[in-house]
Each structure stands twice: as structure tokens, then as C-alpha cells.
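Note that this complex is displayed minus one protein chain, with the remaining chains in position.
Should a chain be cited, it is by its letter among A and B, assigned in written order, with residues numbered from 1 in that chain.
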Amino acid sequence: MQNKNNRLEEPKSESKYRAKIRGSMQHRLDKYRERSNANIERGLARTINLKDYKSEFLSKDEPETVGRVFMNGLLLDNPVLFNALGAVLIVGVCSTVQNAVLLSLLVLVLLIVNEFMASLFYKNAPPEIRLMAHVLTAALVLLPAGAVAINANATALNSFGIYLPLLCVSGLVTVRSEVFAIKHTLKLSMADALGNGAGFAWVAILIGAARELLSFGSVAGYPITGKVFGAGINYPFATFLMIGFLAALLKHLRRRHYQKNADAQTPSEEVQSDD
Amino acid sequence: MADVHSRGISIKQNKSDLLAKNIYAAGLEDELFFSVTKGAEILVTKGEKLAQNRLLAADEKNDLHFYSPANATVTDIYDSNHPLMGEVSIIKMSSSKAGISPRLEEDAESMRDLTGGMPERERKLDSVKASHIIDVLDSRSLYRKMTAFAKSGVRALCINAIEDESFSCSETALLIHKFAEVSEGLHLLAEAAGIKESAICIYKLRAADLSGLAKRDGVVVVSGKYPVSARYTAQAKRTGFVGAQTCYDYYNYVNEGERQTKVFVTVGGDRLKAPKNMLVPVGTPIGKLLDKCEPAKEAGIIVVGDGPMTGRYTNDLETPVTVGMKSILLLKPVEIKNITNCWGCAECARVCPQGLMPLAIARFARHNMTQEAAQLGAERCIGCGCCSYICSGGIDPMRFILEAKGEIEQIEQTEPKPAAQQKPRKALFARKKELPKSDEQ
Partner (left out) sequence: MKAITTSPPFIRTDNTPAAIMGRVLLCLTSLLICSSFYYGARMLVNAAVSVLCCIICEYAVSRMARLPNTVKDLSAVVTGLSIILLLPATTPLWLIALLACFAILIAKAPFGGLGHNPFNPSACAVAFATIGWPELMFKYPSVPQTLPLFSSDMSGVSFGTSVVESLRNFSLPPYRLSDIFFGAVPNKAGTGFFLVIFVCAAFLIMKKAIRWRITASCLAVFILIAFLFPRAGTGFTAVFYELFSGYILFAAVFMITDPATSAKSLPGQYIYGAFCAVLISVMRRYGVYAEGTCFAIIICNAVAPAIDRITVKTAGRRHVINAEQK
């Protein structure tokens, strides 16, 4: 369908030899175009169908309420622990509680604005444009939000480094908008944004506190043990380990929760991601 | 002496005592269970009285003929399963020990034919045909094999008595005790097929050295690690292999006019106190034979066939002895474990004579990933069992690999290979006009 529309127009005067060459070229071009279209579609499908949480965790008949959506974001479908969305931010940035709080506030703002825009305006846009729109929205929000944050705490924001601009292409913001917000009402999207923001926040603050305690001997700036346990805790690998074990723990709890609630609805097993 | 291959496993060869003893002639049992292949036409009826050497059934498709081992009365005919032959019809007979064995008219005719005016070679092959002997190596018709050898220009005829599995040693025992007959039979066979050279291959055993078998004329001693027999037969070029018992039976047929109604089997295993090499009438139930060898009190499993590595399991004590059953073993049961017990020691990859990675293939095959198993070469498995023997985790990789192999073969039979692999060489030499067409497609 598309290929025929994209065909090069035939010039009126042309030798047979040239026509033959052009024909063969056209043939190949069509092939490549077809293949790349297929690739794009497949990639988009993969991004969009990243997690159809409804079919996996809840029976389809159950209505979605604000409370349930919020709880999903907070615990049962936590973006960091179950989908590894935004894990890179935690690994890269959350070395202290202060950083973690600042980061989760920024993420919360981005999530709210993005999902608001997505649920109101982007519903009818084609998927290729939608993804760009999410990123652009995030970038536009990050400019004023970042300025405010720098006024609040410049040293902490400086320690973000490259991760501050990377926030606007963070999987957490774009994927939640793409997966949830464009399919649901404004009310539910807001609940989802708040839930996911809170879910990200508690994981970030917990890991930030653990890292600060072990590597600096203090929590949120207040000295507790006063001595350094081991310098290695502040390296990324230790954070990955923490996320992995936290995810395993929460997955175990979630499985028990669902086994209690639903009869046969058990979430599928996933490979443990640690180390 | 030939060292065949360095890869494989070294199995403990516990046969010296067995080979030193004489071959024990087992008497005729009261009840015989004669098994014939499924496609064969049964020529006797229930209640019929039979003379010895009477033709019981004939499978013309595979050229297999079955002769009665004794004077007997047919009591029952029914279908059953045999561990070596698969689906079989069983002719149950009650034997009568009285009476002599009359030579059949048919035999007399065939002997008369030998003196007819036919060309010499065909005449000799004709005697092979008339003998209706089944080869013990692969349970195929000897006549079919010999004609195939004669056609394909085989240069040497070889007795394959390389029994490198433990316990099983009926062929070597036969060679030790009846060497003259076997070697004469081999010469007769080679002559019949027009093959000039002949040899006897045995495995390097201490008993063979002691008894002087290794130094006899025409004996080749083969050494190496376990799947020697398979390796040796695969490497030998333009050589035909037959069993030692086959030659012995042919010798008896030519000189005495006897049919192939008795086989040599090893009754052994680590759960038997008095293992023996026996001469047994075909159709004897294996339970009776095991009873003669003082089975131990502990539980054991019965394995029939070539030996403990490639034999077949059975739990039926009425399973009859057939031609091609070289050993009947009562062994210690082996416990097998789940495939998750594999801990990656890769001993199987070290010993595999085909150079495969059994641990990886087995894991793929276990999860029904046949394509991946095929990529790792599962269809090259020869089923020697080295990987399962050596496995320190106690799992059975070979079973999974063979399952995958069967599946691959099934797929290849039903679906033709993709066109890319079957690209004909003609394309290189084809006319240039044809090339653009194929390009456009």
C-alpha cells in the first residue's frame, strides 16, 4: 500500500537501459522500505506492549478504581522493581537521601504533567509522533522545574551530572504516559502518576538511605554510626544488588497477595535481576 | 592391532572368569515362547504338532524365516512386545524332548541345488539364501547382506566380535572355544560372496591373550576406549561385518544341515552369582536362564541385547531369547535425577566420541527446543551412552538427545529442506539468460 505511493515517478523520456536499472533499484528500494517499516512497527509494538498490567495482574472484569491504580503504582506494579523503569536514575544519582528526595520530586512533577498532557491531548496522535511528544513535554517541563530545583539546592543538583538532562528521556516518564495515560481518563492518569511517583520515591529514598548509611555513616545528613562501613557500597554494583533483592522480596510478597486474593490469577515468574 | 579412538570412556571389563569357563549348554525348556516379526506370515495353527526345524513363519519382505527349535505342540499364538524386536507375534509351544530331528525335504532340495549347473558364485550365494540365516549383528537376513556386499564391491569380510561393553562376551567365548568352525564358516561365506580377504576383529582382553586367541591367524585385536565397535565399523572402508555366531551357524548348515535354532548368550551382571556363557534354544524365556545363574536377593533390573550400554530394559520374565540377543543381564538399578541436577562439570563433552556438547543439547531437548538442539548437532548422536555413563550429576542426557534426534528426523522426513540449502550446483554452469530471472524472483 505504502510502497506504491512512495514509488519514484517515472520520467517521460528514458532509454530502455536506464529504465531497467531504475526498475531494479526501485525493486530493492521497495524491499528495504518494506523491511524498515516492519521493523519500526515491531519496535513500536514492543515499546507499547511493554506491560499490559491489566491482563497480567487483574482479572479483566474488575473495574479500575483510583485507589487500585494508585496502589499498583506504589507497590503491586512498582515501576522500578518490576519493570526496571528509572532504575538507572537510582543507580546513578541516589547516593544520599537528599539526592533521592530531590530526584523523586522532579520525577513526580514530570510524571504528573506528562500524563496530564497524554490523557488529554495525545490520544488520537499516531504512535510515532506520540513518543516524541512525550519526550518534548518532559523536556519543556524540566526547564522550569530544573531552575526551581537549582535555586533550592544547587550542590545536590550539580551532583546529578548527566542524569538531570536524561530525566526527560527516562523510561519511567515516557513509558507510563504511553502505556497508561493515553488509554485512560484524566482522573485515572493522575492516580497513576501519583502512584508511580510515590512508588519511585520510596524505593529511591530507601536505597539512598542505605547507601548513605553504609558509605558515609549518616542518614539525611545526620550522623548515626559515624564511621564508614565500606567504600564499595557507593559503587553502582551494590545498588544493583539492593534493587535486585528488594525486587525479589516485593515479588514474593506480591505473589502471596495475589494468591490470597485471586483464585487462579498468579503473576508470571520473571528472571531475578540481581548482580 | 588398532587403536581406534582416544575419546570415550574406559569401562571396567569384568569378563575374564566368564571367558575361562566352557560354554554351558542349556537344555530345552518345557515351554517355549517363539517370537516372530509382526509382518511375518505364520504358517502353523494352534494345536498343531511340529517337528524340529519346521518352518514356523516367513517374513518375505525382510527375508526372515523362523524355524522351530524343537519337536513341539503349538499351544497359543498372540501378539506381544519384545524389547529388541518391537511388536511381535509370539508362538507359544510346549516342547517334547523325545524324538529325533529329521532333516527336512526342503533342505535336501537345496543341497541338491548346490550341485546343479549354475555358475559357481551364484550357486554358492544360493546356499546362503537357502540357509535363511539371520545375522546376529543387526538381525537382518544374511543373504540380503551378502548380496549387498557383493554388489558394492566389499573387499574384506570381517567378524565383528569387538565386545567392548562390560559383562557381554558370548561372541568372544564362541571364538575361543569354537575357533575352527567359526573361521571355516567365515571362509565359506567370503567365498560365497566372492570376497577375497577375511578377518576376525576382537577387543583387547586379557582372556583373549591368555587363551591364545589373539595370536591366531586372521585375528585383529582392537583397543581403545568404549565405543570402539561403532568407531571401528564406521572407519573401516569397503569392509563387510558379520557376527561370529552367524559364521558358526553357516558352517553348521553347510556341514551338518542344521538350522539356526540355537544362539550363544551371556547370562551375567552384578546381581548374578554364577554368570555363564550359554548355548540356548531360540524361544527360551529369559527367566529360566536367569534362575540357572543364582540371582542375588537384592532387586535388579533385566537388560537384554548387546550389553549394559546399549541393551534394552525389560521386566517380563517370559521375554523369549531371539537371534541377535547377545546377552541377558541382571544389573543393579541406577537412580536417575532431574536435569536441573546438572552442575556443568562437562565431563560428557570431554568423553563424547562425536565431539558434541551433551549437557547443552540435553537442556534444549528437555525444553522442546528442537531447533537449537539441531544447531548443536543432536542428529549426529550415535546413542553410545558415554555421556550418561560419565555424568556426575546422575542425570541421563542421552535419553533427551535421542528424543530430539528422533524429532529432527521426523521433521526432515515431513518437511523438505529449505531451498537455500538445496541450491543446485547447476546454477553455476547454467546459461546466463536464466540468471536474471532467478534474481528478479
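As a working rule, a residue touches a chain if its C-beta (ideal position, glycine included) is under 8 Å from a C-beta of that chain, and two chains touch if they have at least 3 such contacts.
Given the structure is predicted, the values throughout are model-derived calculations rather than measurements.
Student: In the whole complex, not just what's shown, which of B:L64, B:L359 or B:A404 touches the removed chain?
Tutor: Among B:L64, B:L359 or B:A404, only B:L359 touches the chain that is not shown.
Student: Please identify which residue in B:I91, B:L329 or B:A404 touches the non-displayed chain.
Tutor: Spelled out, the listed residue whose C-beta touches the missing chain is B:L329.
Student: Please identify which residue in B:P69, B:P308 or B:G324 touches the non-displayed chain.
Tutor: The one listed residue touching the chain not shown is B:P308.
Student: Taking the full complex into account, find the residue in B:I11, B:L55 or B:I77 that is in contact with the omitted chain.
Tutor: Missing-chain contact among the listed residues: B:I11.
Student: In the complete complex, the non-displayed chain touches which residues of subunit B?
Tutor: These residues of subunit B touch the chain that is not shown: 9, 11, 166, 301, 303, 308-313, 329, 331, 333-337, 340, 342-347, 349-350, 355, 357, 359-360, 375-377, 380, 383, 385, 388-394, 396, 398-399.
Student: Which subunit A residues touch the hidden chain?
Tutor: Missing-chain contacts on subunit A: residues 230-233, 235, 237, 241, 244-245, 248, 272, 274-275.
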